[in-house]
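With one protein chain removed, the remaining protein chains of the complex are shown where they sit.
Up next, subunit A:
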């Protein structure tokens, strides 16, 4: 199982704010990095994943199924993960929590809370990873996941929820599919983080 929330963040200079801040270059993603560094002190890793989504043909399987093949291109030797996303927890209890809990089967082991900041890029033709262009220029997807089991998912939900609160100045984080847009005051928060980055501890 896994607990997951998603949000979006602006990834380029916001020219509107630049006019009001005397040309100070603001990178929300950099500010997020500083915030995360303060929270967990874990060094960042590069993400470069080639994703193939396979859907079962019309006659195969009692119900349609989907599986994702993920090739990690950031490692010296590319490695493949096969990932099946199952149904999400439903019902009154699930409505009340702000984190999505769903079944995941992966052909690889999971780790602690993972924060991924990525831009989705579409390839003009199959396997042409170097020719991919951003699907949403200027906006990146932030995803926070944590592995969970049936016995402990409520603790993981609580951990992810409180982690999200720390990131609130920069990000609206919610269940995938329930988009809440960007934080209007993110630029100010980012400026604050960038200027205080040397002295501030969170």
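Throughout what follows, a contact is a pair of C-beta atoms (placed from the backbone, for glycine too) under 8 Å apart; a residue touches a chain by one contact, two chains touch by 3 or more; residues count from 1.
Quick note on the criterion: contacts and distances are computed from a predicted model.
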item: Omitted chain (choose from "Mediator of RNA polymerase II transcription subunit 20", "Trafficking protein particle complex subunit 2-like protein", "Inner nuclear membrane protein Man1" or "BHLH domain-containing protein") - UniProt protein name; value: "Mediator of RNA polymerase II transcription subunit 20"
item: Selected residue (touches chain absent from view) among A:40, A:53 or A:82; value: A:82
item: Option from A:65, A:112, A:129 or A:195 whose C-beta touches the chain left out; value: A:65
item: Contacting the left-out chain in the complete assembly, out of A:41, A:57 or A:76; value: A:57
item: Positions on subunit A contacted by the hidden chain, ascending; value: 56-63, 65, 67, 82, 84, 86, 103, 105-108
